[in-house]
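Every protein chain but one is kept in place in this view of the complex.
Moving on to chain A:
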Amino acid sequence: MPEADAAGPAVTAASGPPDEAAAERARRAVAAVWRIESARVVAALTRFVGDVGQAEDLAQEAVVEALRQWPAEGVPANPGAWLTTVAKRRAIDGWRRRDRLDERYAAMARDLEERGGAASDGLPDPDAVDDDVLRLIFVACHPVLSREAQIALTLRVVGGLGSDEIARAFLVPTATVQQRIVRAKKTLAAAKVPFEVPEPNEYAARLAAVLQVLYLVFNEGHLPASGAEWVRADVSNEALRLARMVAGLMPREPEALSLVALMELTAARFPARTAPDGTAIPLDAQDRTRWDRAQIGRGRAALLKADGLGRGRGAYGLQAGIAECHATAPTVDETDWAQIVLLYEALGRIAPSPVVELNRAAAISMATGPASALAVVDGLVAGGALARYPALPAVRGELLARLGRTDEARAELEAAARLTGNDRERESLLAKAAKL
């Protein structure tokens, strides 16, 4: 009669509201386990079946099975191993049904290899699991995938997020995310992408792609291209969690640690970035007492660790350095602007961009005054790269105003107001122009 006992609660679960609550609790418990275990489970399954897409499908089937069994039997002692075992069994059943003996033998060989030949104690080597998670991250960010597909797949298989959660993060319909993931899996299979960490000759570029995917997700949470809320901290925090995970898996990579530092130092300012009416507050007007000191401490610790590797700073390290200068300054005027100018100069050399150059000009105006900054901005205007970028005339207008060239300043601020798509920014620019 154990079957009847087990079925009891499941049958009543469908009948009344109190049991719907129990079902919801079970769903949330499974989702929590999945968030923690997804990367390791999908990584282990990819090693077993040789394909990320199939591995993820099998893992989802195991999750469905968990939703059926755990409410009655409780969460198993090792839920990750439970999910992996159930999924592997499904894979074997599938091959048996289709009589795919070749695949079974291949999987058994991979399983044996995974256990280093001594297939007895059953517990996977934790270092081997870490290596597989790293492989999974590199495959999810593989260059055969579009950036959007890399992001969706990374959040799905590494972050353990559902399609609905990814859709909310990127303000797109759930169906769009589902399509992106299905296509991404098919593309990886079609390109026969191996489950491997990249070769040394392509390692740097592949690592850069992984870090860029995480940075884009982070920025989506606080620099949304559209949408009502200025800061959606949960999206950025998810990126931060994954960045810490990646940095933990590759502790010898200064740029992975530096990305964590940059994210921590940037996120520390979130509490001060939004006015009660929802408008954005620029850095120089923020109430610095609202910055998260503990988070600043974590960011600085990560940057120190990156520097400690002795390989110098890359683009994330330099940006983290700039964020650190702001985070540790009591006021705008007491900021080490000379240091920020140097960091922007270095950043401009390794990752040249007109936006970096404009930021450098703004820093120069604080460090040495508006005249030398104006020369840099005029160079940008002559280059023509930022012709449609409202910040260019806005910065130029501010510099001209400080130099007492009022008429020119007004014209620039009005030009910036015409370029911006943001109503509040337009009002603020026009108000500044009117005050001159």
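Simple rule for what comes next: contacts are C-beta pairs under 8 Å (C-beta built on N, C-alpha and C of every residue); 3 or more make two chains touch, one makes a residue touch a chain; residues count from 1.
In this section, contacts and distances are computed from a predicted model.
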Choosing from "Formate dehydrogenase subunit alpha", "YCII-related domain-containing protein", "ABC transporter ATP-binding protein" or "FtsW/RodA/SpoVE family cell cycle protein", the absent chain's UniProt record names it "YCII-related domain-containing protein"
Missing-chain contact, candidates A:222, A:244 or A:326, resolves to A:244
The listed residue (A:200, A:282, A:310 or A:330) that touches the chain absent from the view is A:330
Filtering A:156, A:269 or A:298 for touch with the omitted chain leaves A:298
From A:32, A:283, A:371 or A:431, the answer for touching the chain not displayed is A:32
Against the hidden chain, chain A presents residues 28-29, 31-33, 35-36, 75, 79, 130, 237, 240-245, 248-249, 271, 276, 287-290, 293-294, 298, 330
